[in-house]
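Apart from one protein chain that is not included, each protein chain of the complex appears where it belongs.
The chains carry the letters A, B and C, assigned in the order they are written, with residues numbered from 1 in each.
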Amino acid sequence: MNFQKILDEIYAEIQPELSRGKVADYIPALAEVKREQFAMTLTLPDGSVYSVGESTKPFSIQSISKAFTFTMALDIYSKALYERVGVEPSGNPFNSLVQLEYEHGKPRNPFINAGAIAITDALITHYRDEYKTLEAVIGFVRRISDNPEISFDSIVANSEMEHGDRNLALARLMKSFGKFENDVQQTVMTYFKHCAITMNTEELSRAMLFLAFGGTDPISGKQFITPAQAKRINAMMLTCGHYDASGEFAFHVGLPAKSGVGGGIAATVPGVMSIAVWSPGLNQYGNSHAGTLALELFTTKTGLSIF
Amino acid sequence: MNFQKILDEIYAEIQPELSRGKVADYIPALAEVKREQFAMTLTLPDGSVYSVGESTKPFSIQSISKAFTFTMALDIYSKALYERVGVEPSGNPFNSLVQLEYEHGKPRNPFINAGAIAITDALITHYRDEYKTLEAVIGFVRRISDNPEISFDSIVANSEMEHGDRNLALARLMKSFGKFENDVQQTVMTYFKHCAITMNTEELSRAMLFLAFGGTDPISGKQFITPAQAKRINAMMLTCGHYDASGEFAFHVGLPAKSGVGGGIAATVPGVMSIAVWSPGLNQYGNSHAGTLALELFTTKTGLSIF
Amino acid sequence: MNFQKILDEIYAEIQPELSRGKVADYIPALAEVKREQFAMTLTLPDGSVYSVGESTKPFSIQSISKAFTFTMALDIYSKALYERVGVEPSGNPFNSLVQLEYEHGKPRNPFINAGAIAITDALITHYRDEYKTLEAVIGFVRRISDNPEISFDSIVANSEMEHGDRNLALARLMKSFGKFENDVQQTVMTYFKHCAITMNTEELSRAMLFLAFGGTDPISGKQFITPAQAKRINAMMLTCGHYDASGEFAFHVGLPAKSGVGGGIAATVPGVMSIAVWSPGLNQYGNSHAGTLALELFTTKTGLSIF
Partner (left out) sequence: MNFQKILDEIYAEIQPELSRGKVADYIPALAEVKREQFAMTLTLPDGSVYSVGESTKPFSIQSISKAFTFTMALDIYSKALYERVGVEPSGNPFNSLVQLEYEHGKPRNPFINAGAIAITDALITHYRDEYKTLEAVIGFVRRISDNPEISFDSIVANSEMEHGDRNLALARLMKSFGKFENDVQQTVMTYFKHCAITMNTEELSRAMLFLAFGGTDPISGKQFITPAQAKRINAMMLTCGHYDASGEFAFHVGLPAKSGVGGGIAATVPGVMSIAVWSPGLNQYGNSHAGTLALELFTTKTGLSIF
């Protein structure tokens, strides 16, 4: 297939959609981002890369970081992790306290906010303190993307913390159920920091490649996790990767993927390639409007889908 | 791969599990079924069939029929169907009224009871009356399984109706929201009838083959639905096919599949084969205990999974 | 106190409020009622009666009938009644299925719809069939109002039944929990019939007098229930008498009272008098807008309140 031609077509067709959607505006640092932007990158196992749009412009990966911290925690804790977080779609908005209370402080899955904060808590327990944890997360993302430059934006992280009451409430509620091991403020701050990692679509697509190939980076040959773990992370992205629109994404796109409110979506086509797309305008569920459509166009044009 | 050998291994390994789980006992007709039974069948596109256990013994397919009625309704109504039922995992037990009320009578997806009853309601509107609808459903299942003998067990259906108050309440609630077009009693009775279809694993596996191959039966060459529709039905089975344990099934097994309280599970390995497994002992979520484990063993042994 | 003067003042002050609120419009028979109407009647133990407005014009008492059927059922079943219905305020809309499901089919109190239907079910079990039950209810209301003319409006009852899907769903849900003894359709129809009783404020005020005087009609001397029972019914009216605005009514008015969507409110001033007020325009909670304000004016002007 001529992937560059397909990307070019998508880029042309997606233009009218770039002025739709709504940039995340709950913190100033994200609200300033210009809506009419788009980038998409495919990375193949032979190292070939295809891009369109502003594929070297960094953006805040936000919840996409949850796929990486979940990968780390699954590798560290193995099955014991399921005692901390479930693996079921939530059927509720990503930041719901109701479900967390109903389920006695055990988050439904690692991709809703409560679950991702619980994962950060588990990582801090493992790495001993929040600085070593942040270092480990950044280090892991640098290794999987084969790029020592990856870092996070502390202005975004601090801005999140200033508006972080709901996430603090989620963490505090988990603590009230005896299901939280570290300091609430510091854990949530660490969570905000890894959400504030900035990457462009070329870097993000590269970082997802090991997940598309059973846990081993096909370019470097490095194994990060086992095939069984990679399968589980892909399954989790498919069933829970897009907040309360995960079913719709699976239904219309049919690829394992994780989105973030920064407008990014990272996806895998298992055994074939990894994909990153970015466009800051969000749909009503908090997922990139043009990014979602671009992936749907991609699977329609290529016939690539897991189903 | 030597599929017969793999099935034989699974059959041996699964034996200790057959005495676990609990046979559905909410109606006498299902409660009588002996727990310690097991069958598994694989059907390949070249027509070759591999089975172990009691693969010619018929069982009540129950909720597996929802995959077939959803297929019919998606073909008839296309996108207009999404106004009647959503496509999101529910995060709640399969027969929850809470969610149905919260969402003003529109069921979350076609595989929870409310959604499947709404689909039956949509089919009755299309086929004009409940008799023609039942005829059409049975006819469709006969065609996809290439078997004119398939029928339903009216004792099971009547027994369901006698204990059908909750399903009647779901239908009545939808009607109270103006989201139900036909008679409540007759529609629920029709729903119970198509749930009471009896098949064995050989028949069921055969019936699923078109879904594993983009909507076209690779043996007969007949096209039942489009590739895009087949992709969506597989996606729906993956995200919502196992009630409140759909995430866990995707996570551990990683195949599109639909289960029923009769102990059956019908699955696809897209592009490769279709599978049916049956064992009447259910786990706490109402899915076949040994059947789920058998499919997990199968994906582990073969490496076949969509991820 | 010069009660007539107080009523005249209230009547004058309430005029601007009569064009506010919204007449119940979920059934045609209620929707036709002219909004700008008002009546208020006080009945004292010596038999003296004070009225203003259209106090001889009949209206549909609707949920006020729940106070009468609860009185009958409490007398018949005594403490055993609490196994069928609770006595707690619901904190939810009067016709919520959510709470009913959460509490496994046992209604929170006898004044929400589910609770009143459960009471009707209990009465049918006691009186053997629905005709004798309706006869008994009408007979009881005739005796407490000392008026053999009281009857119900079958057009209203039939109209309710045509739009009765939600109440049928509530009853069906209770049946699914094994907490319903009689036929769902017939029980709900009987419920709609006693809700369709028509009375004017003079009759309704008279009917409440025994509840204001410990269960014994001070005019006729007839004892209908014990003082302990009367206390409990007054308590129930205070905590649960106004759907989801019961707390507000207690807070601002401070009298035991039961309202209905026909625009009526029946109240007691224990040991002093009974009151009925009627004005069809409803506030957002389904209680008479002007009627509620008139009772607040009454307690402010007279200082009569239970607190």
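Please note the rule applied: a contact is a pair of C-beta atoms (placed from the backbone, for glycine too) under 8 Å apart; a residue touches a chain by one contact, two chains touch by 3 or more.
The model shown is predicted, which means the values in this text are computed figures rather than measured ones.
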item	value
Displayed chains contacted by the hidden chain, counting the whole assembly	A, C
Touch with the omitted chain, as defined above, among C:R35, C:R143, C:K231 or C:K301	C:K231
Selected residue (touches chain absent from view) among C:L18, C:V33, C:V49 or C:V87	C:V87
Which of A:L42, A:I117, A:L173 or A:A196 contacts the chain that the document leaves out	A:L173
Residue numbers in subunit A that touch the chain omitted from display	96-98, 101-102, 165-166, 168-169, 172-173, 175-176
Interface residues of subunit C (partner: the chain not displayed)	86-92, 99, 108-109, 227-228, 230-232, 234-236, 238-240, 244-248, 250-252, 254, 256, 270, 300, 303, 305-307
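Here, only the chains that are shown with their structure count from here on.
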item	value
Chain contact topology (line, ring, star, complete or other)	line
Taking each chain's C-alpha mean as its centre, the one farthest from subunit C	A
Rotation, 0 to 180 degrees and nearest 5, that superposes subunit A on copy subunit C via CA atoms	180
Centre distance in Å when subunit A and subunit B are each reduced to the mean of their C-alpha atoms	32
Whole-Å separation of chain centres (CA-atom averages), subunit A against subunit C	56
Computed distance of Cα centres, subunit C from subunit B, in Å	48
Where subunit C touches two or more other chains at once, by residue number	none
